[in-house]
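For this view, one protein chain was removed and the others were kept in their places.
Chain IDs A, B, C and D follow the sequence of writing; residue 1 opens each chain.
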Amino acid sequence: MNAALRLFRHDISLQLRNGSDLVAPIAFFVLATLMIPLGVGPEPNLLTRLAPGMIWVTALLATLLALDRMFLRDFEDGTLDLLALAPLPLELAVIAKVAAHWVTTGLPVMIVAPLLGVMMRLDAHGFLALEISLALGTPALSVIGAFGAAVTLGARRGGALLAVLVLPLYIPILIFATSAVSAAGEGLSPQPHLLLLAAFFVAGIALVPFAAAAALRNALE
Amino acid sequence: MNAALRLFRHDISLQLRNGSDLVAPIAFFVLATLMIPLGVGPEPNLLTRLAPGMIWVTALLATLLALDRMFLRDFEDGTLDLLALAPLPLELAVIAKVAAHWVTTGLPVMIVAPLLGVMMRLDAHGFLALEISLALGTPALSVIGAFGAAVTLGARRGGALLAVLVLPLYIPILIFATSAVSAAGEGLSPQPHLLLLAAFFVAGIALVPFAAAAALRNALE
Amino acid sequence: MTSGAAHRFAGVGLACRRSERLVFAGLDFAVEAGEALLLTGPNGSGKSSLLRLLAGLIKPYMGRLEYDGTPLRDDPARQRDVVVYLGHQDAIKPMLTVAETVRFWAGMRNQAERADAALAAMDLTALGDLAGRFLSSGQRRRTALARVIASGAPIWLLDEPTVGLDAQSIVRLEAVLASHRADGGIVIAATHAPIALPGAATLNLTAYDARFSDEADAA
Amino acid sequence: MTSGAAHRFAGVGLACRRSERLVFAGLDFAVEAGEALLLTGPNGSGKSSLLRLLAGLIKPYMGRLEYDGTPLRDDPARQRDVVVYLGHQDAIKPMLTVAETVRFWAGMRNQAERADAALAAMDLTALGDLAGRFLSSGQRRRTALARVIASGAPIWLLDEPTVGLDAQSIVRLEAVLASHRADGGIVIAATHAPIALPGAATLNLTAYDARFSDEADAA
Partner (left out) sequence: MTTARVPLLHRYANPAAFGRLAGRIMPWSAGATVILLALGIYFALFDSPPDYQQGDSVRIMYVHVPAAILSELVYGAMALAAAAGIIWKHALADLFVKAAAPLGAIFTLICLVAGSLWGKPMWGAWWVWDARLTSELVLFFLYLGYIALVDAFDDPQRGLRAGSILVLVGVVDLPVIKFSVDWWNTLHQPASLITLSGPKIYASMMVPLTLMILGFIAFFVTVVILRLESELLARRIRAWRTAAADE
C-alpha cells in the first residue's frame, strides 16, 4: 500500500515538477471547449443544449491524450520491468498509475468544468449533475483507458483491439453522463443515469486493474 | 526528394503495423460526432445548422490525438538523430512525417466525413464545400501540429502542453472552414472562405516546416 | 526478507520460450549463499532471457525455480522480495535526478535509508542533483547499479552490468559485488566483457541450445 | 560523395556546451584518410558530446570543424554526406525487421545495394527477417553497425560500437573497420572496452576539461 502511494506520488511528480505544469492541462480544456462556439456559432440556447455532450467529449479527449503515455514510456525504458518485480502487486501499481493519470487529467477537468459550463451557457441546474457525473465518469474513463493502453503494449494489432475492447466501454459512460447532465438541465432527475454511472465506476475500479495487470505481464514476457 | 518519399512510406508502414495510432483518431472522431445528436436531440434542422461546425471541431480535436507521437518515439529511440543527419534536409523530413500523419488522420476523416454529414443532416449543398475545406484544412492542421510536437520535444507535460500551443493556431482554420461549409449550406458561395483557407494551407506548408525543423534541431542539441 | 543472507537458489530442467522460439531447454543450475554465477554465450544464446526468467518476468516454459528447496512458482511475492534485476535498459526518467531515482526505487522496497550509501558506492554523490536527461551513458548505468545496490535484495541478477562503465567504475562495481557476496548475497551476471568475480561458476548457454520439433509441437 | 575516399577531417579550438555546462574547450584534432582516432576518458568526460558535435548534431560553442580545409559550418549538407553516426541508442523499430531497417537507412543515402553486404558483414543474414522487437541486445547493436557499414560515408563516428557484442562479432567489426580504413575511410570511435584499431591516435578528453567561469559572466 505504502509502495503504491510512493508510485502514485512518483508518477504525479513526473508530470508536474512544479505548479506551472498544471497550467497546460487546464488551459487545454478551456481551449478545446472554446473550439465549439467558434465552430457552431455563439447562440446561447444552442450551446446550452450542446454543453453536456461537448464538455464530456473534451474530457474523453483529455483522457485519451495522456493515455498511451501511461505505460508506453515505462515499457520502452524498462521501468515496467522494475514495477512488475517491485514488492507491490502489479494490480496495485496499475491502480496507482490510474490514480496519477486521473489527477493530472480528470481532476483538472472537474476543476474547470464549471467555468466551461458558464462559457457554454450550461443550464444552472446542470452544474451539480455535471460535477457528479465527472467525479464518477472520468475515473472510469481513466481505468478503462489504462486497460486499453496495457493491451496495446503487447499485441501486435493493438490498435484494433483497442477499438474492439475499449471504445464499447467508453460509449455507455459518455451516454449516461451526458443524459444525466441534460436531464438535470431540463429539470428532470439525473439520479437514474448517475446510478448507472456509479455502477460502471465501481465495476471498473474493481475489475479492470486485474485485466490490465494481466495484459502488462503478457507484454513483458 | 526520393529520400523524403522513402521516409514517408516508412512512416506509413510503421503506423499501419501497430495500428493503435491509426484507430484512436478515427474512433474518437466518430464517437465525438455521435455524441452530438445525443446532446441536442434529433431535430433535423438544428442538426443541419450544427453539422459543419461539429464535424470540423471533432475532426480538429481528433488530429490532436496522434500528434505527440509524431516525433516523440523517434526522439527517444535515437531515430531522430539519424534523420537529422540523413542527406535530406530536416525540413523535407518534417514534410514527409506530416504527410504520413495526414494520411493516417486527416484522410480517414475526409473519408468518413460525408457519412457523418448524412447522419447530421448536413445540407446537400454543404458536402462538396465540406470535403474541399477538409482537403485544405486538415493538412494545415497536421503541419501546425507537427510544429507543436517538435517544439514540445523534451518538455514535461508533452500532451496537454502541445495541445495548448496548437489549438490557438487552429482557430483561424476552424473559422474559415466552418463559415465556408455553412455558407454553401445556405446557398451562398463558399469561395472567399475557401480561398482564405487555401492561403492558410499554402502558407502553412511553405513556412511551418522550417519552424518545426528548427525546433527539432534545438531538441537534439 | 531484507537481510543480505540468501540460502540456495536453483533451477531444474528450465526451458525458455520467446514467442514461437525455444531459446534453451534442460538447463539446471544451483547457487549457494555467497556464490556467483557467470552466464556466457554468443549474442542471442539466451543470457538475457534466462535472467528475465530467473527474475520472474518470463514464466518457465518447462522446469521450475527453487529457493531453499521451495518452488517459487507457488510464491511469486517471495520471488519479488529476494530478487533484484538489472536489465539492458536503465529505466532512467529524463526529468528525475539521480538521487530521486535511486531513492524512489529503494523506497519501493522500504530501503530508503540505503540510497545514499548506494549512491556513494557508485561515486554518484556529486551527480545526485543531475537530471536523468543530462546523464552520460556510464552515469546512467551507474545510477541503475546504485538502484540494485540499494534494493537490499539477496539475489542480484545483472545483465551486462559493466556496459558503458569506465575502468574506475568497474573496479568499484567489483568491490561492491565482492562485499555483497561476503554478506551471503548471490550474484548472477551475464557479460561479454571480462569482470572479476573470484570463484564464480560459469554457465555457457550454448550448451542448452534447443529448437521446437514439429512432433513436439503437434504432441 | 559515396566514395570511401576521405581526405582530411579536422577540428580547431572546439568547445562544447551542454545546457549550462561547458564539457570541453580548446580541443584540436586532425585525422587523415585511412587514419583512426580513439576517444578515451572517464564517464562524463565528453566523448559522446564530441561525437555528436563532429556529426553536426551539436553546434560548436567555440571553434570550427574543417573537411579538406573548408569549414563545415558553411556547408552542413556536405557534413551530412561525409559523416555517419552511431550513438548509444540503436534506433531499432520494434515493428521493422533487421533487413528492413538496414535497407531503409541505406536507401536514405541511395546506397540500397550496399545493405545485403553490410548485413553479411555483421553476420545478420540469417536474422534478416527477425523483427526488432525480438532482437537481443547484441543483435540490435550489430544491426545498428550494419546501418553504418551500408551508409557508404567516408567518416564513421562510433560511440562505444562494441557494447553488447560477443567476442566473434568484435573480431568481425575490427575487420570491417580495417577494410574501411584501407579504402581511405576515417574512423573516430569512443570506447571503454579495448578494441583493435592498429595505429590509431588516442585523444583523452580529460585533457580538455573546462568550466564556465563565474566572474567572467560579469565582465
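Definition applied: a contact is a pair of C-beta atoms (placed from the backbone, for glycine too) under 8 Å apart; a residue touches a chain by one contact, two chains touch by 3 or more.
What you see is a predicted model; the values in this text were computed from it and never measured.
Of the options D:Y85, D:F104, D:W156 or D:Y208, the residue whose C-beta touches the omitted chain is D:Y208.
Those residues of chain D that touch the chain absent from the view are 15, 19-22, 25-26, 62, 206-214, 216-219.
Residues of chain C that touch the chain left out of the display are 94-95, 126, 129, 131, 133-134. In the full complex, chain B makes contact with the omitted chain through residues 147, 151-152, 154-157, 161, 164-165, 167-169, 171-172, 175, 208, 211, 214-215, 218-219, 221.
FYI, only the chains that are shown with their structure count from here on.
Each chain's centre was taken as the mean of its CA atoms, and the one lying most distant from chain D is A. The centroid of the Cα atoms in chain C and the matching centroid in chain D are 30 Å apart. Counting partners per residue, chain D has 88 as the residues that reach two or more other chains. The multi-chain contact residues of chain A, meaning those touching 2 or more other chains, are 14, 17, 77.
Every pair of chains meeting the touch criterion is listed here: A-B, A-C, B-C, B-D, C-D. Residue ranges of chain A in contact with chain B, taken from their complex: 14-17, 21, 23-25, 27-28, 31-32, 34-36, 38-41, 46, 49-54, 56-58, 60-62, 64-66, 68-69, 73, 76-77, 152, 156-160, 162-163, 167, 170-171, 174-175, 178-179, 182. Those residues of chain A that touch chain C in the complex are listed here as 2-3, 6-7, 10, 14, 17, 77-79, 81-82, 84-89, 220-221. The touching residues of chain C, when paired with chain B in their complex, are 94-95, 133.
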